[in-house]
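Can you read through this structure? Questions will come right after.
With one protein chain removed, the remaining protein chains of the complex are shown where they sit.
All chains are identified by letter, namely A and B, in their written order; residue positions are counted from 1 within each chain.
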Amino acid sequence: MKKVIALLLALVMVFALCACTPKDPNVGPASNPGTETTPGGEQPGGEENPPAANVPLDGSWPEETVKIGVEAFDTTDESFMGVMEYFDYLGDYFNVEFIVSEALNAPEDEFAFIDNCAAAGCKGIFGYYNIAGAEAIKHCTSQGMYYWGNEQYYPDVADDPLYVGTYTFKDMSDENGKNGDYMAGYELGYAMASAGLKHIAMCNGGAVIGVQMFLDRQAGVLDGIAAAQAEGSETRFDPATDIVEGFPGDSYFAKQAEILAGDYDGMVTTFDAFTWFQPIIDSGKDFKVGAIGTVSDSYKAFVDNGTVISLVYDCGEVVFGSVFADLVNAATGHADLTRGADGKALLNHTQRWVLSSAEDFNAVYEKHITDGEYYITAEEMAQVLGGVNPDATVDDVMALFDMSLEDALSK
Amino acid sequence: MNEEKLIVETRDLCKNFGPTVALDHVSIKIYRGQITGLIGENGSGKSTITSILSGMQPPTSGEMFFKGKPHKPSSMIEGAKLGIGMIVQEQGTVPGISIAENIFLGSENKFGRVFINKAAMVKEAQKALDAIGFTGVDAGAPIESLNMQDRKLVEIAKTVYEDPEVLVVDETTTALSQKGRDIIYGIMRKMRDEDKAVIFISHDLEELMETCDTLTVLRDGVLITTLSKEEMDEDVIKRCMVGREMTGDYYRSDFSQPVSDEVVLKVDNITSGFGMLMNFSMELHKGEILGIGGLSHCGMHELGKALFGEMKLLEGEVVDTRTGDKVNSARGALLKGYGYVSKDRDKEALVLTASIADNILAAGYDKLQKGLFLLPGDTKKYVNGLVDELSIKCASPAQDVQYLSGGNKQKVVFAKWVGRNCDILVLDCPTRGVDIGVKAAMYQLIDRMRRDGKSIVMISEELTELIGMCDRLLVLKDGQLAGEFTHAGGMNENQIIDVMI
Partner (left out) sequence: MKAKKIGKNIVMTLALPVIVYLFFFILCNATGHAGFGVGADLTTIIYNAVFAGLVAQAMAINLTTGRFDYAIGAELMLATIVGGNIAKNLGWGPAGLLLFVVAIAVALGLISGLVYVILGLPPMVISVGMAMIYEAIGYMYNDAKGIKAIGSPMLVFSRTANSLILTVIVLAVLVVIYDYTKIGYNRRALQGGQKIAVDVGIKEKNNAVYCYVIAGFMMGLAGCVYLSRNGVIAPDTGLGSSSYFMSAFLPMFIGGIFGKYSSYPIAIFMGAVVQAIITSGLQKMGVPNSVQTVINGAIVCLFLIYDSNSYKLVEVQMFKEKLAQAKAARRQTAAQ
């Protein structure tokens, strides 16, 4: 008897689960649109939203909180924290809330996070990190949430009306343009190999375990060094012996010690360089560092003392500001502002800054850390949000985030 | 008896485990300068008395007095502090530490509250070992350097070191070698001579009659009688224990029939990898009970394993003459119709945490299997049939084996093989730790199997049962065959012992 009851219960549960699964991928919290988003066309959301000219920027708009999930791989990473601080700042002006994932290490974690976001009523997902590739994006949009990010999967998902855009560092006129991570590595490699060093090493981070982002950066560094060498640089670098693989750990530190004891006088890292500073101090050497990192207290002392001579820096508001614009526009009925002329999701062209002098570094440092200000203010942001500024155009959105270091410093 | 010598007294002691009555108004007196024996079938309550006395468990009702004062120990530790020392069968030593550390387990404070003076501890431990006459060992050595029987002596040294006024020896002797037994008999006598009290619990009648000054018999939780040395008589004691006359056919009676000439199993000059067994050959006939006897380390237990394909053989082979196949794996032996009852019942013959039904079924799957399935109806019928046939006392076959008494556990082991209808049964100490009632039933069962044409190898440390049951008896000494006896040629206990030693 007991067995029969248990069986029945199990069957009921199975049916209940099946019933709960949404059949229609577009049924979700953000019920957008089958509405065809015609590029630059009329605004379907214009009537639903209040006339926007007098929208107060006090955190009361939009009326319904826009929740956005953020996929992260390391929530204590300084670059990431820089971006989130900027969003926090915007949170004082707009009714937008961010839900950050834990450190995601597996596709199933990623899918689970997306599901949780859907359950929590998120309107969109910001893919700061992505493990499952285009599948993760489809998983997100099939639940009716917008998705922003991950340039490398753009061709697969650009036509998905719920995919709203990503950034790119590519020169759009160049068909074979390389992606942002490659460019970051390239600029760093080129800068270090042009700095008059004798022999440099490189940390390749996740490249050894095949993480695409790090593979791209590594390829960029190698090409950047080669380009500098072709132009006459005498800096030595041999990929066979001069690479520190992986992330900090036993063998990483062993290789690090070997490099600091050897005839090297500099190194490039495709991620942050903090674990090098203490050993460099202990070694007593004059050793130069080039890194992909962020403007923060951690780097300041080492930029000032000349250890860090090149820092490839993704300014949070410049590189990731379009996340906010694209997702909030889509979630407030202005999805048209997320489509390019070809009807595909926006490729927001942006700029990565190479800080190669203490002066540049300190200028950014003062703006961000000393003064707590941003190169793109909330007011400027408001101007590209269709719900606030009915006159906003796609071109306005595109133009705002395409800011070079020179533009920023002269602002 | 001189009442000044009274040291322990219980008045109307009762102990219930749920509906089971373990002790029923037991009033017993233990005196100084005496070895008091306690005997009774399994479950008669003899261990319950001493466990209450030592503080392992509280009584349900009744009073105890120790040295004239009310005695209510809350734990074994308190009992030991008051002067009641226990040597029990199952306790054991702790591996991974030294002999000395085992002896002073729980009383390291003697050698320092925070830091332990190791040298002093080893020295004192050496004294404790010497005191019981266990010499030739280094107290600082790891306990693993001793064999199981000698480790028991370490426990004894520990208990005796604490200088108890009442020493309880609970069925310890079965776990000891002859040397160990001599040591423990010596300790008991010495304590008696020092005017202390000893309580000795054993299944071995002979041992009790030889050692004890008085013998108290218990049955079903009730004190039946207390006998003085002069009153001790084997038949009387047995009658008291069982509560009925033992029938004459305790062992088998018909030794007149000749044993078949058909050889079913042949052992050809085997030397085992473990234990003493070497250069041993034998033949087993159809319908024969072949006894294997000797001192406990003579290699006979290894022989039992070898017959079932469970022993690494360095030389020689065991051949099933009916098929001509070698017996070299337990699985192979099982499929050929062999059964094996191990001496170490709890570890090798049963899964204690599994049910009676599962234990019985374990050896019978291939018999019951229908295609890929075992049908519940079949298994139920199979198990229930065997439980009834062997009258295994249990609430239900779904009950865990670990809660059964020794005798009933052994019946479960037998049931495994009876169910398979084995042709060749290897029984290693089949009646070890089993009470008299069950023993008799076992003997009858074994005899019935013989009459059904089964061949049985009976390995035992009890000479009387070998003589009482076997057609033929092989005696081993130091791993080799030392003598062969047949009923036709006469089986004389003294002759056999001569060969053994």
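Of note:
Keep in mind that, in the parts below, a residue touches a chain if its C-beta (ideal position, glycine included) is under 8 Å from a C-beta of that chain, and two chains touch if they have at least 3 such contacts.
The shown structure was predicted, so the numbers you read here are calculated from the model rather than taken from an experiment.
Of B:14, B:82 or B:116, it is B:116 that touches the chain left out of the display. The omitted chain makes contact with just one of the residues A:66, A:260, A:323 or A:354: A:260. Note on the undisplayed chain: of the listed residues A:248, A:340 or A:390, the one touching it is A:248. Per the touch definition above, the residue from B:10, B:34, B:93 or B:408 contacting the chain not shown is B:93.
Where subunit B meets the missing chain, the touching residues are 75-77, 91-97, 101, 105-109, 112-116, 118, 142, 271-274, 278-279, 312, 314-315, 480. Listed here are the subunit A residues that touch the chain not shown: 74-76, 81, 102-103, 105, 208-209, 240-241, 245-246, 248-255, 257-258, 260-261, 274-275, 277-279, 281-282, 297-298, 301-302.
Just so it is clear, only the chains that are shown with their structure count from here on.
Distance between subunit A and subunit B, defined via averaged C-alpha coordinates, is recorded as 74 Å.
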